[in-house]
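Beneath this line is the structure, given in structure tokens, with notes to follow.
Heads up, one of the protein chains got dropped from this complex, but the rest are sitting where they should.
Chain IDs A, B and C follow the sequence of writing; residue 1 opens each chain.
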Amino acid sequence: MSKLHEECGLFGIYDRDGFDCAHLTYYALFALQHRGQESAGIAVNDDGVIIYHKDKGLVPDVFNEVVLQHLKGRAAIGHVRYSASDKVREDAQPLVTRYKKGTLATAYNGAIADPIGERTKLESDGAIFQTSSDTEIINYYLARERIRTHTIEEALSNVLKKLKGGYSLLVMSPRKLIAARDPLGYRPLCIGKKQNTYIFASETCALDAIGADYVRDVEPGEIVIADENGLHSITENCSGKSALCIFEYIYFARPDSVIEGTSVYEARVHAGHALAKSAPVDADLVIGVPDSGLCAAIGYAEESGIPYGTGLIKNRYIGRTFIQPSQDMREKSVDIKLNALAANLRGKRVVLVDDSIVRGTTCHKLIKMLKKAGATEVHMRISSPLFLWPCYFGTDIPSRDELAAYKYSEEEMCKNFGADSLAFLRIEDLASLVPGREKGFCEACFTGKYDIEIPQNRSLKSFQERRFSENE
Amino acid sequence: MSKLHEECGLFGIYDRDGFDCAHLTYYALFALQHRGQESAGIAVNDDGVIIYHKDKGLVPDVFNEVVLQHLKGRAAIGHVRYSASDKVREDAQPLVTRYKKGTLATAYNGAIADPIGERTKLESDGAIFQTSSDTEIINYYLARERIRTHTIEEALSNVLKKLKGGYSLLVMSPRKLIAARDPLGYRPLCIGKKQNTYIFASETCALDAIGADYVRDVEPGEIVIADENGLHSITENCSGKSALCIFEYIYFARPDSVIEGTSVYEARVHAGHALAKSAPVDADLVIGVPDSGLCAAIGYAEESGIPYGTGLIKNRYIGRTFIQPSQDMREKSVDIKLNALAANLRGKRVVLVDDSIVRGTTCHKLIKMLKKAGATEVHMRISSPLFLWPCYFGTDIPSRDELAAYKYSEEEMCKNFGADSLAFLRIEDLASLVPGREKGFCEACFTGKYDIEIPQNRSLKSFQERRFSENE
Amino acid sequence: MSKLHEECGLFGIYDRDGFDCAHLTYYALFALQHRGQESAGIAVNDDGVIIYHKDKGLVPDVFNEVVLQHLKGRAAIGHVRYSASDKVREDAQPLVTRYKKGTLATAYNGAIADPIGERTKLESDGAIFQTSSDTEIINYYLARERIRTHTIEEALSNVLKKLKGGYSLLVMSPRKLIAARDPLGYRPLCIGKKQNTYIFASETCALDAIGADYVRDVEPGEIVIADENGLHSITENCSGKSALCIFEYIYFARPDSVIEGTSVYEARVHAGHALAKSAPVDADLVIGVPDSGLCAAIGYAEESGIPYGTGLIKNRYIGRTFIQPSQDMREKSVDIKLNALAANLRGKRVVLVDDSIVRGTTCHKLIKMLKKAGATEVHMRISSPLFLWPCYFGTDIPSRDELAAYKYSEEEMCKNFGADSLAFLRIEDLASLVPGREKGFCEACFTGKYDIEIPQNRSLKSFQERRFSENE
Partner (left out) sequence: MSKLHEECGLFGIYDRDGFDCAHLTYYALFALQHRGQESAGIAVNDDGVIIYHKDKGLVPDVFNEVVLQHLKGRAAIGHVRYSASDKVREDAQPLVTRYKKGTLATAYNGAIADPIGERTKLESDGAIFQTSSDTEIINYYLARERIRTHTIEEALSNVLKKLKGGYSLLVMSPRKLIAARDPLGYRPLCIGKKQNTYIFASETCALDAIGADYVRDVEPGEIVIADENGLHSITENCSGKSALCIFEYIYFARPDSVIEGTSVYEARVHAGHALAKSAPVDADLVIGVPDSGLCAAIGYAEESGIPYGTGLIKNRYIGRTFIQPSQDMREKSVDIKLNALAANLRGKRVVLVDDSIVRGTTCHKLIKMLKKAGATEVHMRISSPLFLWPCYFGTDIPSRDELAAYKYSEEEMCKNFGADSLAFLRIEDLASLVPGREKGFCEACFTGKYDIEIPQNRSLKSFQERRFSENE
């Protein structure tokens, strides 16, 4: 998948062992860097005062030792953000705001269903907005609910009731660290423990990175509060239902993470298995598009019995800001990301596995590269179904007209890409990714069936107007 | 005076001639750089959309050609800010906020009388705050007033009525550029014109820098609106009174500026005249402390007949961030800012003129330096009265206990500094700075008589709590 | 292998088609980034004038579009450098020097046998040195030879005769681009072609990145000149022998490169085959240490019939400057580079393949991580022989006392690492990496047999004295 998602990574820690919260958050955010490369931030609670640092850039670029030394505190939350659209620097999180009862720092991953409606409502009540982030909406509702409730967690519970959408969040108040998922649990959030210290993270790989143990996931609708007494939970918004985004398994999460009890790696291998069953082909080698197609390729190879191998080498320094080759250069075969491994491809019929096709703009070039390197046939297999519908809850999808699967038939795509065959995972096989799961998924991008009502006339880019932007 | 003031510089332009607003604002802010070295920002109105760029640093450091090229628009406002206390990056101005009716950019200079009270009031109504700047309070009030008024200028007029304090401000809405001063006119703001284009600036030196002509000052309480039809004015808050900060003449403004019809240079020369009359001395040479004491020294020389000369040379690269000499180094005579001009001082009895004494920490060293260079006597003359009272409206004064004039008698100061004599401008001579002025000044720092009631128990640093801070 | 090598990457292009040389060099250097992360540089020949830009940092950090736009020219050479020791910024290459006949830019990879001796000789003749790089020695010899020869290539040929060592280099003069390898060909260098334009590169992956075709390798001792007439060659120093560094196949080169006709990927797979034959084990899964052990792991799996799988996930953002976890944090299990894939390891007997062991400091932790993730046995297999001897020709090896294989027996290492078994590739199996090769390799780090005499008492760090250093 191209860089089209609009994910974020969250991390929070409430220290009861004397750990260095800022450094642990730093390492955890680095483990979550794949969830957001646009900005990074850490806020700490220094004896009731919230101090923070955030900026555009990757985690190692935003923080240095001097900054981390300043961020001393008993609790910390951190955030990495990805954004497909240009955003103002003010959008970096955590968002720290002062309100009636003190200071709050909020880190957020997801999307609310009707941001324009919510903003309009708040503005009619005298609100002013400085960012284009949903987080500011949440902090406003928290501030207003807090005026008529006794605790911040009560206020948050009321917000969860009202604010339709798919989101996970962390709220740090002067004395508490609170984690929550929307009642349908679109976005993941898990609980970890290191000695007596409780931790929240978008993915378990962040727990592994700092040597913490996985305890359990936050339940959809659950509010979990960590404070000096340990952990307690508010479950009044828990419905028992789930609309976990299936794309977390397919693409977003790191393969070494475990979400709601299921290994991401295994889910992808299972997709490969299912794909091999539903779309078999006679071939000599199965390869994956690095890095997102590799696990499903392993699954395809296992199920099909065709040997798995390396066919494409990815430049391991990709990830930083880079002068992109011009169109002219790309046409002259300049490719800085992937290279075909001719030694392994020469004379072979190849199954090429990728996780999804959104715009489909790079498939043609990839297949041409493989054939130039000696592959005699290239059979493309996609470990997710046809991507046909927009996502309103966190995935940043272009206009439906830009979706390859919406514009073209499978046959047309196959021909356009220069593939010898093309097949997608069947929708009915999505369940096989997580065997035995009874709660559902959000699969709306494949099916068009949304679990939450979407406001009519809502544009895909919810906050379309370039209200204010920062030039750098 | 040491760097203790908390001034800001404002500039706004509504183009009707095809000028490059961002570049003109850039040059104008550079001319106002003395009013604020901590952060700089420019917001432009690009056909109804407000785009901005702001950051910590001096004007030349914050902007480069690429950024200025992006800031295209028909109107622009700019801001330079000084702050004695550590502030968050979010405090840089202009503050751009979205509210019920669109987007506003605000640039502000001054202080409101009861910021904590105002914040508390707004928070009780559900407001959240992201900065520690008064500007956010103003934008909130503007947003709330705007809901029940027909125009932004009406809303602003209501805000002026309610919000006690000493401040000037510029508000840029998608179609208008609005300038206003509080009803007592604590902070300066003038109107300029370049061809058919109207301009607002804190000081006339910014008009000169861009080749604009001075039209007049904005009146205390006046609201002046520039739009495509030209200029019009709302005067319903004008009282005819004035509490213009006398320190604008004494220290803040550039000597080549003209404020409310009076040359700052001449006001300082007049102060020197008055000082020479009230505190004469038999001496061979009058010198000033560069740069703030030079004009008054010229006045002292003129009136006394003692020759004026150069006694101290200032390093002309002072102004940028610099590693300050350690206490140990300072004791070993390391001085990077000023050097005595021995050729001019040797064997002379010197009158040393400075604009004011706040903490008085550098006087001793300065006089020692002059005597080492050969001055036989040093008579210190201060072109403002004893600084005895805190300022709540824009000058960032330390605790009263840190004011030299509060802690020590004139005799003690003279002895501590090692001066042969010491004298201050008399309060009754302040009027002589601006001959013929009938409207008053705010002279509260000398007299303790405030024109606006100060909330009881208001701390000197109004927003004392380090609510959130940014570490860099 | 840890970051102990001192490799460099070279690229050169002599344009005859109107290509943008600087951009192509930029993309090629990015493809060679694995050969050097400390500094990067590009020099272009702009109609006889050599212009250059170089600095510390990764390729994307050193160059931006503005810089590349300035680097216009008909020919270009580029360089990426790695250095284990602190070097002065002046050491960045290409080294551009003016001499009797004009200007030369030189890019260099390797090491000469007796740098101190050579410097001493030159200094006795009045030379002064500004860098700690061998390249400066080469430029001196080139300058001196050039005085008594007719062409720069003749001069270079004389230098190759005299200057013992293992090195490849590119020299750009105002009208020519010249490539050369030392007579034993320690370091790789290949020739590519894109339309009518000739290209030189350390590895073929750089040719692939810019869509150029591989022509052949520069022969050991050969000098190849590209100019407006095309390519010609001087072979008088070619011996027919080869001491190509075997570590290019084992670790240095990218797997998608082809060196002297052999795929690096295949060489590593062959090493895995040989290892599986000589050191079989009964196990359930073969995994590699990413990225350097993956190819050999695939080979081990193929030969042994044990399934290959993913057992360790590497953070894909590793590669940039990063605050390393403190010893205390590492002991508390903070690991930001690798994570075990528990889903794949649980209950399995694992073969863990890595390319080499130098200090062996991370093996213990890695095996502990695998066992914590559920591996019941971990059998370590190293796809190169015991690393016992220092390298003087490009690999930056610590004192022999730091080599794990020198300090400990295989049994001790196995125990220290906590492995269930440990085996290395046998020296006699090194030949199997490149089947059919008749020319030899340099295998001195395994055997202690050096093809070039090493000066007695030569220290491992040839230029030990910290002659001058730059603090940043």
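Just so it is clear, a contact is a pair of C-beta atoms (placed from the backbone, for glycine too) under 8 Å apart; a residue touches a chain by one contact, two chains touch by 3 or more.
Since this is a predicted model, take the numbers as computed values, not measurements.
Considering the intact complex, the chain excluded from display touches B, C. Annotation: of B:44, B:68, B:224 or B:357, B:68 touches the absent chain (contact as defined above).
The hidden chain makes contact, of the residues C:143, C:323 or C:388, with C:143.
For the chain missing from the display, the contacting residue among B:21, B:128, B:295 or B:452 is B:295, taking the whole complex into account. Across the entire complex, the residue among B:266, B:284, B:377 or B:451 in touch with the chain not shown is B:266. In the full complex, subunit B touches the omitted chain through residues 19-20, 23-24, 26-27, 30-31, 33-34, 58-61, 63-65, 68, 194, 205, 208-211, 254-256, 258, 263, 265-266, 291, 294-295, 298, 308-310, 313, 315-317, 319-323, 325-326, 329, 332-336, 339-344.
One chain of the complex is left out; on subunit C, the residues touching it are 43, 49-53, 66-67, 70-71, 90, 95-100, 103, 105, 119, 123-130, 136, 139-140, 143-144, 147, 465-472.
Everything that follows uses one rule, which is that only the chains that are shown with their structure count from here on.
Considering every other chain in turn, none proves to be in contact with both subunit A and subunit B. Distance between Cα centroids is largest for the pairing of subunit C with B. Of all chains displayed, A has the C-alpha centre closest to the centre of the whole protein C-alpha set.
Separating the centre of subunit A from that of subunit B, both taken as means of CA atoms, is a distance of 48 Å.
Centroid to centroid, with C-alpha atoms defining each point, subunit B and subunit C lie 60 Å apart. Annotation: 36 Å between the Cα-based centres of subunit A and subunit C. With touch defined as above, subunit C holds no residue shared between interfaces to two or more other chains.
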